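The complex is shown incomplete by one protein chain, all other protein chains being positioned as in the whole.
Entry: subunit A
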Amino acid sequence: MPYHYNTPEDKQAMLSAIGAESVDVLFDSIPAELKLGRRLDLPPALSELELDQHLRELASRNTPAGEAVCFLGAGSYDHFIPAVVDTIGSRSEFYTSYTPYQAEASQGNLQVMFEYQSLITELTGLDVSNASLYDGASAAAEAVLMAISATGRHGKVIVPESLHPEYRATIATYLENLATEVVTIPTSGGVVDPEILSEAVDEETAAVVLQQPNFFGCVEDAAEVNRITKKAGALLIAVFDPMSLGVLKRPGDYGANIAVAEGHTLGSPMAYGGPYLGIMACEKSLVRRMPGRIAGQTVDRRGNTCFVLTMQTREQHIRREKATSNVCTNQGLFALRATVYLAQLGPQGLRETASLCLQKSRYAAEQLCQHERFSLAFEEPTFKEFVIRDRENRVDDLLKSALDRGYLAGLPLGRWYPELADCFLVAVTEKRTKAEIDGLVSTLTKASERVSVPATV
């Protein structure tokens, strides 16, 4: 059997030392009537070679980015992962360790957490960061709980429709049994309408959650949203795209009190949706309400600088039901990958990556819209994603035909936005070449010609 050591002689010696006749006896504390009494109904064991062959067969029934050209986005993106990230992420001293409860045996992990926190604060323009949460959506829900607790306002939180629908759904699930109501406000032209927001936000509002750039890819007037939010005494929670901060203002710079993000794009694969990296940063005044692990610098008994987990009185293992959150794990390995990724990019690399996303996505949008069938659904400026309206309202057929030609061309929006049933969301990262973009445009327009020209016999 694969990973245990005990030979029959070992077992005998161990059982003698225990004073047990057999291994079965060790399970005597389980009442006999509760025992399974049969084998689990699972497939028989595979050797490593057979496993490898089986997994290859399963994998061959998938079409990953690389086999198809990926223009899908909506919170998960096909960004480039430098080799150095995989090299460091594969160090088993990192990936086979656990939460650094024993600081002396975990200085590597603890310093990485400290460096990660430092990079995230630089990235967001906020004072403090935790050592990571599960993903962007659950981080947004945790931020909402923080805001409710910090403001003492239990009335409502406001989420515009331009916030990722799955983030809105997650927030709603987290708040389902609490007093606070989630108020969804409509958007105008793909962005928050200041008038609608002004009417919705009041002295019972704990927070407004603003995604920048938003789910549709549009750049919001964050300063205006912040002004309206703060006028009512509510907190601004920003959901940001880490890559966008190479060109866009940082959440802290436009007044966000808490900033959260999906951070898988910083060096971790799309992996069909997880595991991902929940980034969270906030103002100093909110740090004791923050969920999750936090590393801090201190000195040891010899006076040497070192790192420890700190402010643990917020956490479940100390405070139990009074903790700020039930979160126990962080996403240490992905925080490490993000740290390496950001170090590898540096300020110029981040700016250039962001700029490539911006230039290429705008080129793609323009090229598509040169065809009469397509138009941009919203006029607002975009960063790396945009919504295309199909004037023929045959999005599913269109995307299906693009897929047949090797393009994951976009995400239909009708499932979340019935009024956008004729629209799809397209994301363009730095990985997409001009040839791929031109190919996409040509494929979509050809598909369109085939559909729009009646067949002649």
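The rule we apply is simple: contacts are C-beta pairs under 8 Å (C-beta built on N, C-alpha and C of every residue); 3 or more make two chains touch, one makes a residue touch a chain; residues count from 1.
Operating definition for what follows: contacts and distances are computed from a predicted model.
The chain that is not shown carries the UniProt protein name "Probable glycine dehydrogenase (decarboxylating) subunit 2", picked from "Lipoprotein", "Ubiquinone biosynthesis accessory factor UbiJ", "Molybdopterin-dependent oxidoreductase" or "Probable glycine dehydrogenase (decarboxylating) subunit 2". Among the residues A:237, A:280 or A:345, only A:345 touches the chain that is left out of the figure. Considering the whole complex, the residue from A:136, A:160, A:190 or A:255 that touches the absent chain is A:136.
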